[in-house]
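Heads up: the structure comes next, in structure tokens.
Of the protein chains in this complex, all but one are displayed in their positions.
In this document, chain identifiers A, B and C correspond to the written order of the chains, with residue numbering beginning at 1 in each.
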Amino acid sequence: MTKVVKREDVYDKFCDGQIIMIGGFLAVGTPEVLVDIMVEKQIKDLTVITNDTGFVGKGTGKLVVNKQLKKAIVSHIGTNQETGKQMNAGELEVELVPQGTLAERIRCAGAGLGGVLTPTGVGTIVEEGKEKFTYDGKTFLLEKPLFADIALIKAAKADTGGNLVYRYSARNFNPLIAMAAKLVIVEAEEIVEEGSLDPDEIITPGIFVNMIIKG
Amino acid sequence: MTKVVKREDVYDKFCDGQIIMIGGFLAVGTPEVLVDIMVEKQIKDLTVITNDTGFVGKGTGKLVVNKQLKKAIVSHIGTNQETGKQMNAGELEVELVPQGTLAERIRCAGAGLGGVLTPTGVGTIVEEGKEKFTYDGKTFLLEKPLFADIALIKAAKADTGGNLVYRYSARNFNPLIAMAAKLVIVEAEEIVEEGSLDPDEIITPGIFVNMIIKG
Amino acid sequence: MVSPKEIIGKRIAKLFKDGDLVNLGIGMPTAVANYLPNDVKITLQSENGFVGLGPTPLEGQEDKDVVNAGGQPVTILPGGACFDSAMSFAIIRGGHLAATVLGALQVDEQGNLANWMIPGKMVPGMGGAMDLVAGARKVIIAMEHAAKDGSPKILKQCTLPLTASREVDFIVTELGFMEVTTEGIVLKELAPGVTAEDIQAKTEAKLIIPQTIAVMG
Partner (left out) sequence: MVSPKEIIGKRIAKLFKDGDLVNLGIGMPTAVANYLPNDVKITLQSENGFVGLGPTPLEGQEDKDVVNAGGQPVTILPGGACFDSAMSFAIIRGGHLAATVLGALQVDEQGNLANWMIPGKMVPGMGGAMDLVAGARKVIIAMEHAAKDGSPKILKQCTLPLTASREVDFIVTELGFMEVTTEGIVLKELAPGVTAEDIQAKTEAKLIIPQTIAVMG
């Protein structure tokens, strides 16, 4: 039983209004082929959860330029001027989340946790609307989980059962989002037979993965 | 600069009353040489944080039999009858923590988080004395971090800079406790030169590790 | 004669569908793996840190670093993956397990489960059980219907400290297959030769008994 599918099988899974997590940090570790499929299908009103909105022609930035997003939950938009422009024009809602908090909120969803207490953002506008806890002289914000309909992963290597390894800084948010979405689609640079990866080298176990395409 | 030290350097670090985290699950992945050093030094009144109290002659169990513990924070004591005996006699305080909660509490300490909300233990005696949160129809307990003075790690391989890899089910709590203690001591089955491990295969980065001995 | 283990194991095996990720507790639950239909492949998780739990190795082939959650030597199947305890319980708590199969000391008609301590007598600790019961999508209890002294284990209300509250979905014993619903425990199937009266007599909770009850097998 292989999880490797055809491009059209993936194409069928996208629709308007979905919440989509996308791996990558400034487009390093972003599954560009999967993003291109979304661009091609022209699905709209998406909520995207990802570290940043990439660049105008690269990464999640392609979805911004193509005006497919309703909301972006990200830590950084500074490398894609189009995001700021749409935000200022009221066309795109941007929720800025500290990068470490974004990682933990996604992890909470995947790990069945109701939230974490973090010191990050205390005393800043990030704390607005959030519960605060103080004990032993330290103050924390309660940050809650972020779930998605689909997670789009970029892996260096996948086996046919969905076990994944990543390369260097392309790992970033990919292993986290793989746990937090109902449907997990992987774009792998290389696909190998199930059983050919060492159980100790696997970063994302195949149990999280639903579909794989060659990237 | 190597982090590999002599047995006596490690011996010097232990003293009465310390809080010590020990890796392992039913003694698989427990650094037996490091436990033996504690037994030899006869340090007392220890608080041990570990998955279980191992067996009478194996793992953390050796410290129990030798009456070196004041308190054990663990998920399971069923495989070491001596633990239950000392607990019933009022000689040893045992705090039983669900295994997943134990993992998260240790992770919180290492990750600078003030706690997590978990559904585990809701409606049981585990919730006694803990803050409860309900939202979106789900109830969670606030579980707080567990810190230690020393973490004792068993690794399959260490490089001289402290980068670690583990083998199969011997990984368990080791990578978590490596982040949660002031002093991290590793017992490695094999020691290799720094730079000889692939950056992508390393599970515990050397930045967390202070001392390494050959196990 | 068919053993309780086989009756229970065979029935539970039918609850799984191909591709399910499942955690089987120590003892009776472990036996479930032996009764899977050929066309259903499930993946087993071992909460001490891997998926792809395989059978006991041949004597002399044991690996000191490959044990199950009971500390017994096992194997890791091709395609298996290892991880630390935080990831292991992220899988468990995060709803990634289709089911967990566990034994019980007591279970009641609200779906409460007690399986981790008898105050003053046996306090092994909950290990991973509380996370498993809180996190798995289905909680299946595999146990002999009554205690060794004949006293009922399926109660109106658990008297021992709970493992989790209102989480049990199915109870499978050598006498029958039951589903815990918001109305109470529904008797869905009876083992061959067992009557509804027989099973009720060994059960403290009042079973909901439909007009027709299938035969378990």
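Basically, a contact is a pair of C-beta atoms (placed from the backbone, for glycine too) under 8 Å apart; a residue touches a chain by one contact, two chains touch by 3 or more.
If you're wondering where the values come from, they're calculated on a predicted model, not measured in any experiment.
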| item | value |
| --- | --- |
| Touched by the hidden chain, restricted to displayed chains | A, B |
| Omitted-chain contact residue, chosen from B:G17, B:G57 or B:G195 | B:G195 |
| Omitted-chain contact residue, chosen from A:I22, A:V74, A:L92 or A:L113 | A:V74 |
| Options A:T47, A:T101 or A:N163, residue touching the unrepresented chain | A:T101 |
| In chain A, positions touching the absent partner | 25-29, 51-52, 74-79, 84, 87, 94, 96, 98-104, 107, 118-126, 156, 166-176, 203 |
| Residue ranges of chain B at the interface with the undisplayed chain | 1, 107, 109-113, 159, 161, 163, 179, 194-195, 197, 199-200, 202, 205-208 |
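Please note the rule applied: only the chains that are shown with their structure count from here on.
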| item | value |
| --- | --- |
| Chain at maximum distance from chain C, centres defined as averaged CA atoms | A |
| Whole-Å separation of chain centres (CA-atom averages), chain A against chain B | 32 |
| Whole-Å gap separating chain B and chain C, where each centre is the average of the chain's CA atoms | 29 |
| Chain A and chain C: spacing of chain centres that average the CA atoms, whole Å | 35 |
| Residues within chain B bordering two or more other chains | 104, 118-119, 166-168, 171 |
| Touching two or more other chains - residues of chain C | 50, 76, 82-83, 86, 89-90, 92-93, 134-135 |
